[in-house]
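Shown here: the complex without one of its protein chains, the others still in place.
To keep things simple, chains are lettered A and B as they appear, and every chain counts its residues starting from 1.
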Amino acid sequence: MKKLFSIVLALSITLSAVGCSGTPIGSGGGDGDGSKTTIVFAMYEGGFGTTWVDEAIKTVEAKYKDEELEPGKKGLIIDVKPDKGYSGSGVASLYGAWDCDMYYTESFSAYNEFAKRHAFLDITDVVTSKVNGEEKTIEEKMYQSYRDWFKVDGAYYALPHAYGSGGISYNVDIFEDNLCYFNESGTGFVSSLTENRSAGPDGVSGNYDDGLPATYDQFFTLCEKLANASITPVAWSGQMLSYVASMMSSLAVDYAGYDDTVARFSYKGEDVEVAKVKEININDREPIFENGVLQTEKVKITEENGYKVFQQPGFYYALTFMQKLINNDRYYDVNMCTGTGFDHLGAQEEYVYSAADPSKRPIAMFVEGSYWYNEAKGAREDCAIDYPTEDGSERRFAFMPLPKANADKLGPQTLIDTNQSAIFINAEIDPVKIAPAKDLLKELYTNEYLSYCARETATLCPFEYEIAPEDYEAMSYFGKSLLDMKANGTRHVFPYSQSKVILANPSFGKPNADWETSKHGTNPVSYFIERKGDENFGAKEYFTSMLVKRRPEVWANSILPQQ
Amino acid sequence: MKKERLNKPNVVFVIIGVVIAVYCLSLIFALSWAFLTSFKSRGDYVSNPVGFPKSFLFENYLVGFENFYVDVGTGLAKSRVSLLQMIPNTLLYAIGCSFFLTATNCIVAYCCCKFSKFKITKVYVTLVYVEMALPIVGGQAAELQLIMRLGIYDTMFGMWIMKMYFAGVYFLVFLAMFSSIPKDFADAGYIDGASEFTVLFKLMLPMVSGTFGTVMLIYFISYWNDYQTPLLYMPSLPTLAYGLYRYSFSFRTQITSVPMKMVGCMILFLPIFVVFICFQKVLIGNITMGGLKE
Partner (left out) sequence: MKVKLKGNSRLMKEIIFFTIMMIVPTVQYLIFGFGIKINLITLAFQTFNVDTNQMEWNLLGNFEKFFAQYNESLELQNSIRNSLSLPIWTIFLSIFIGVFFSLYIYKKQFGSRAFKVLLFMPSIVSAIVMTRVFSMFVDRAYPDFLRLTFGVEAPLGLLANKDTRWATLIFYSLWSGFGSSILLYVGAMSSISESLSEAAKLDGCNMLQESIFITIPLIYQTILVYITTGIAAIFVNQLNLYSFYQHTASASVSTMGYWIYIQTLSAGGQTQNYAYLSAVGLLLSCITVPTTLIIKWFLNKVGPKTE
């Protein structure tokens, strides 16, 4: 035994210096000692991929190719380190041991706390500058609700990038082949693709959403039509029910509209529509219904009565939508949507193949984040090889503007950003690297580059910018559908603000927090699946439980920061 | 006559045998599924997730091998660690860590058992329970900072030091093991004039060598499959499990399908499976050598 110990110890000490760190593939290959100044750019590896920064990097590297930023080092390399671990919480939890110069993350809910700690480099000069000779500064281009979050004590420490929202996508080929568009009167379906269509959810004829279901009722009429045609109307990943909850959050936000949604996250707003509530006692309350209709009132929202934002009627209507969908299992693929056998990639694969593989039942609509299309690139490419279309064209998918709870609500979409991306520079960056790092930011936020990103990733960023015609042409059908939504007035709200309520409870900015209840868990989809067909457990009961969870007494004592 | 009766399998054992057989069959079934799936194309898998492949795509493994790499370092120091290059890292990591961890658990357990008269040993034993019961969250950054400050970040040696941690489940196994060895053994050693060290290494450790081997094997396998530690603390020395993690979450279009994910898993599983089958006599059989034989 002693011998064994000695052998292993001796071997260990000899071998500990060994270890394989691979074959050099360092780029650059410059002259002389060949060393260049290096900026390490850590990027969260998610649905958007990471290659969209490559062109901007090339531009900045070229700008510094002859500069000696550090003694004896000529030129610059910006090195991208992609990893799943660079999510917002991943990066935040490693604070103090950050070893990269720049970060691209998603869902960095601790932004405010970290900005105040000066963990990030102040980039106000970049944000307030006009880049590439443009008329507006980056700040001026940025959407208002993003500005409200990213500006901390008068300074900017990070910039948002591509946004995403939960929603429904549809297979355009299936819709066209089966004439799934509503006719002009909205009472039935078109009999040919050239026939005039209904105005769609935005209520305006002659644009991108014509013929798509405008109301929840039309949506279910469509489901019925598809089910009768042996097509699965809707599907989603049963393992990732949070995506479905996220789509429900979109329904709720869309019902509330832009102003009420901004009020909801800033805890500041006049005339915000909320459900009327009967306070039974300090621990119990319930919404008021008359003739089965949820009664509402307009109130002023402040931090003190912030619990009322959870009374927004949109939540209730989104719940009725989901209840109706779940209760009819002809409308969705039960096995895929309620089991754990399909993760999000598996579900995407199934959706993409369903319409191409003759052995499968086609799926018309798919519930997921708006970034799924980029994520499913591999599945789409393989499917195109396994089952090529007759003319070799791409199979068409599009993001669907969400249907409205009733016809009074027709109009432009409001969505919340569930992606919450941010790019920042580490405050500990070597001062010589600050200028090129800031230059990279400036390059990424030129209109030209934002337009290029839209083409590459089929996603958009929360800034006012035009997509160049050549980029539009090169975009996928799916990307164009997102752009059409934007062009037709869809507005995105960033679900954070400088309100003390949000700062003390940052999880309120995550869609999952929308659906917390006192006794039915946090996911309405699994609630409806489990209670399927049970009349005592419907949307009303879930909504009531949500209101109990956010009752005034709890709000005052546990949620509202104590003075 | 008597002998015959004893060798006759008891009905309880027959039932256990059947249960184990069913259990093993379900395992074989599951692993075979993973193995067969690894030969499918994406389309084949989507249309037929549990059946036999339409055709066996051996090239899946070639694609898997090509894509099974990790880029480490930055800028000009950047290098690509291939599958083969990950093997020595994995062996050093798994063997080194499992050895040091087992040895620490074993020796501390021995001291706590042998010197239970010292009050301080109670503190050690209680600490182990606290460690197991206390879910620790959010300690990563602090640990990482500490390792960086100690200058052992991104080194194999550093990993081994980190693992010399006595507070684990198997500390208690060793403690139970040492407590079950009668004191007379050690006392006999002392009477013969043996020192504490001689008693430990020549008498006591050989008695628990079977358990030592087993525990080390269990740890070895957990380190073989551990990707999180190398990912955080040893990024330049990727192991196979770390490689698999990068492979599994990669968005390179060639490897996003379930069959290709299974190829990745098989790349990690098959070598250890083969080693395990070849050396199972030594590895598992070893445990029968442990303990007190007369």
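Keep in mind that, in the parts below, contacts are C-beta pairs under 8 Å (C-beta built on N, C-alpha and C of every residue); 3 or more make two chains touch, one makes a residue touch a chain.
All figures in this text were calculated on a predicted structure; none of them were measured in a lab.
In the full complex, the chain left out of view touches A, B.
Touch with the chain that is not drawn comes from one residue among A:G203, A:G341 or A:G411, which is A:G341. Although one chain is not drawn, its touching partners on chain A can still be listed: residues 88-89, 91-93, 95, 107-110, 113-114, 116-117, 238-242, 245, 329, 334-335, 338-343, 500, 503-504, 506-507, 510, 512, 518-523, 525-526, 529-530, 549, 554, 557-558, 561. On the side of chain B, the interface with the absent chain consists of residues 2, 5-6, 9-10, 12-13, 16-17, 19-21, 23-24, 26-28, 30-31, 33-34, 49-50, 104, 107-108, 110-111, 115, 118, 126-127, 129-139, 142-143, 146, 150, 161-162, 164-167, 169, 172-173, 175-177, 179-180, 187, 190-191, 195-197, 200, 210-211, 214-215, 217-218, 221-222, 224-225, 241, 244, 248, 258, 261-262, 265, 268-269, 272-273, 276-277, 280, 284, 287-294, using the contact rule stated above.
Note that in this section only the chains that are shown with their structure count from here on.
One finds 38 Å separating the Cα centroids of chain A and chain B.
Residues 1-2, 5, 8, 12, 15-28, 34-36, 38, 40, 45, 49, 77, 79, 81, 83-85, 93-97, 345-346, 349-350, 353, 357, 359-360, 375, 377-379, 381-383, 386-387 of chain A are the ones touching chain B in the complex. Those residues of chain B whose C-beta lies close enough to touch chain A in the complex are 41-43, 46-47, 70-82, 85-86, 88-89, 92, 96, 99-100, 103, 138, 140-142, 144-145, 148, 155-157, 160, 201-202, 205-206, 209, 231-232, 236-237, 246, 249-258.
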